[in-house]
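Complex shown without one protein chain; remaining protein chains in place.
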Amino acid sequence: MAFQKVVSRHFDVPNAHDIAVYESLGGYQAARKALAMEPGAIIEEVKTSGLRGRGGAGFPAGMKWSFIPKDSPKPKYLVVNSDESEPGTFKDRKLIECDPHSLIEGVIISCFAFGSHQAYIYIRGEFNQQRIHLNDAIQQAYDKGYLGDNVFGTGYTIHLSTHRGAGAYICGEETALLESLEGKKGQPRLKPPFPATHGLFQSPTVVNNVETIATVPWIIANGGAAYAAMGTEKAKGTRLMSVSGHINKPGVYEIEMGMPFKDFLAENLGGVWKGRTLKAVIPGGSSCPILTAEEAMNLTLDPEAIAAIGSMAGSGGMMVIDDQTCMVDLLEDLTHFYAHESCGQCTPCREGTDWLYKIIRRIESGRGTAQDLDDILDIADNMEGKTICALAAAATMPTRSYIKKFRDEFVAHFEHRGCPYKQAKVPAGAGA
Amino acid sequence: MPKITLNGQEVEVQDGLNLIQAAESVGVTIPHYCYHPGLPIDGNCRMCLTEVEGARGPQIACNTFVKEGMVVKTDTPAVEKMRKGVQEFLLLNHPIDCPICDQAGECRLQDYYMEYGQYDNRSMVEKVEKKKAVDLGPTVVLDQERCILCSRCVRFCESVTETGELVIANRGDHSAIETFPGMELDNPYSVNVVDLCPVGALTSKDFRFKQRVWFLQTAKSVCTGCAKGCAIDVDHKDGEVFRYRPRHNPDVNSYWMCDEGRFSYKRINEDRLRTALIEGREAAYGTALDAVVTKLKSVVELYGAESVAVVGSPHGTVEDNFLVNRLAREVIGTSKVWALALTPDGSQDDFLRRADKTPNRTGVKFLGLNDDAESLKAALASGAIRMLVMVNTDLLTEGDGSWQEALSKVPTTVLFGTHETEGARKAGVSLPIAMHVETYGSFVQENGILQKIMRAFDPTGDVLPTWEAVGMLAGRLGKGFGYDDMEQIWEDLGKTYPALAGQTFYALPENGLSLPAGAAAGSAAARH
Partner (left out) sequence: MLAFSEKTEAQFQELVARYPEDQRQAALLPTLWLAQEEWGWLSPETMRYVAQRIGVTPAHVLGVATFYTMFLTEKPGEHLLEVCTSVSCCMTGGRETLRSLCDKLGIEPGQTTPDGKFTVRAAECLGSCDTSPMMQVDNDAYVENLNEEKLVALISELSDKPWGTRTKLASFTAAGDRRL
């Protein structure tokens, strides 16, 4: 099937955030249809679509729902992860701004599918205007009777509210998010148990990304097979890409899984800015190992292809880097981010992220030695896979890749006793 | 009992254990900081990472529970590297100020560095600065830079005392233990956080800077602060007690003790009666004892044995009171025996503190001794008692007005006492006796668990353990018991009290001997 926009289909429609406009585009028909279906059939349809989580981990959505125990006496919760904080990622923000009702409609269908009556949208604290905007849309849905105690007159109850975070990247990790939603520090939980049985308030819980949930109405309206007909063999459908950095047209783009990067760059992104040359690409958010220009230009944008060259599709946060960028400087900025965002719970991450940052800062400032690179790799080894969540690895994986693929730039810093690019006038994260 | 393979050896372990406990049960140590069996599992330190076959990556032993057929490795190069790595991370921002740190000698950072660290320092980065010598409250001082953020103290205040004074504030490597501004760590169990702290971050105001721990010796004992009878370790040096620390007894106090009990050690070092007194004046021990013997003989001769009252004490051990009873009934020949103290009730809660501030009330009841204070007072007030022998119970000091009036009717008082009190000076004869850390014996706590106490050091001066002093008096009265040690006393205890039959002192169980309810039926025997 030819590519068509799914989750971004209303992005260019003026005022699609208004329920009247949304309904005039066929909005809430999928939810009506779903509430007349067997819940199990909805899950099957989503399984058929091959829809995978769009938050970064890529877990099949339908399968996640089917893990929810049917016989649990506890309430079941849907929690929408709108903590979008991975550097380079801003698609969910755009989605909430342009098409909040597709998210709300997705919530209704998903709740009904696995028997939930209460959903929360955990939205990062910085997205305050988006939260207010989303609250307005939720109120419209309540006013219409699409949310509340008698959804579409079926007698089914679904309550939905937003929950504002307050500035912590780690809350994007689903169990940290649940902790935060419970009024605690956002520190990831030990697993097992998993959220499917012991999630929010120790009850069965599904945590899904905004884009994932917002895709569901289209799947119900058009059928899982129609969605699965797009994309590649293993990566079905479409996805949103947030693209930023040194390109002419930064923004959010929906692409078919498997689109060649070369085409994406030329056709959608308007090429590298200022007529410069491509140096590197971060394919899916700052924690993904970096790709050289050559690797990127031969790449198709689907998780399997990206994994095959040692990186990740992640959250679709693509950053394009031009040839005048100092990779050490960029890595310094990136490691500062992870040091700042480590929750501080596990020893290797708490201590290791800041240690990496300080070493890379030293290299960037011209005081590094070749030994530093060996040390970094060894420290990274002591961090990866040794912690409760993946934040440590999110810092080490890109770090390794920068050193591996741009080692000569690090060496240049040792030799020049400073940064050959002389761009950074302010250290990363000063005053943060 | 599941079988697991640990480092290539198939071993059988108890069901429900985590890997730290399971390994421990077969003699394999898995190093850890944050895990503590008395606290909820947190899994933050990552020191206990092990390899579990089939698992995705290394697993923390504290949160991995044994399953039949599990294959676990704790001795591979990979595990060693992980431990070394964690050690290195923990020391990255640590001040490494062992020479001035009170924890030195009992610090896990030190111990594990020697065991698993031993790397060359490659840190070369500035350490994160945090607060030093933070006054957390009346009992505990915090050094944030020494802290490894294991959160044991936080979890203790959250889940054990449920007072929640401590929290880890901020995040990342700026995380630090804090109390809320203007609030203190001030609960009745606060010093347990010092015991829990695996490093030198939390130190006890009472103990810090007093003694290097490697100079201390330890004796297993029981806290005498109240009827709960928390198991303790007594840390001492040169005849001085420096601190109590709770000793694990799952049936009594778990891993904890209250601050009041913890600081009750101070009484051992203060105002002790070290020499005998005759009417308040120092006297040679033999002279004083002879004075008691002479007086006893004359009173018995003039007024009969029943005119002598002997009072044991719930402050004394089972063994001491057993001998006090025998002294009265067999040696002196009086049936006027009590065992009681007038120690006022104190603070109580539903955790470890008990209003009854004596350690052996259940024990004296078990022995069948009369603990009815009113009947004693009435007997004294009647004037029929011509001589009163008090063993480890200072009625002269602790008694109120009505007691003083009753006591004034008794011409001769003898006190076997621990402290130089008003009563010790008032008594006709006072003989110095040992406190619990200076003798062997046992106490029965409120739920009938008999726990033994081990001598930390010999008493100084003319002080004798009660059982020896009472035995000596019996000897001078011509009916010595012939006891040289606890075992001999226990032989006779076993003969007298069926519940103790077959027990020997040294083989008493580590967690105490649970006396069957109603075991005090043995009391009939005690009364002959």
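We call the chains A and B, going by the order they appear; numbering starts again at 1 in every chain.
One rule holds in what follows: contacts are C-beta pairs under 8 Å (C-beta built on N, C-alpha and C of every residue); 3 or more make two chains touch, one makes a residue touch a chain.
Just so you know, these numbers come straight off a predicted model, no measurement behind them.
Only one of A:Ser180, A:Thr353 or A:Asn382 touches the chain withheld from this view, namely A:Ser180. Shown as candidates are B:Met183, B:Ala284, B:Ala378 or B:Ala501; the residue that touches the absent chain is B:Met183.
Only one residue in the set A:Lys76, A:His101 or A:His246 touches the chain that does not appear here, and it is A:His246. Within the complete assembly, A:Tyr169 is the residue of A:Tyr169, A:Tyr227, A:Trp355 or A:Phe406 that touches the hidden chain. For chain A, the list of residues touching the undisplayed chain reads 75, 84-90, 93, 97-98, 120, 124-130, 132-133, 159, 161, 163-169, 180-186, 201, 242-246, 250-252, 282, 286, 317, 319, 321, 325, 329-330, 333-334, 337, 340-341, 343, 424-432.
The chain not displayed touches chain B at residues 163-171, 178-183.
FYI, only the chains that are shown with their structure count from here on.
Considering their complex, residues 41-47, 49, 57-58, 60, 63, 81-82, 84-86, 88-90, 92-93, 122-123, 125-126, 128, 148-149, 168, 170-175 of chain B touch chain A. Of all the residues in chain A, the ones that touch chain B in their complex are 168, 185, 190, 339-348, 350-355, 358-359, 362, 371, 375, 379, 381-383, 385-388.
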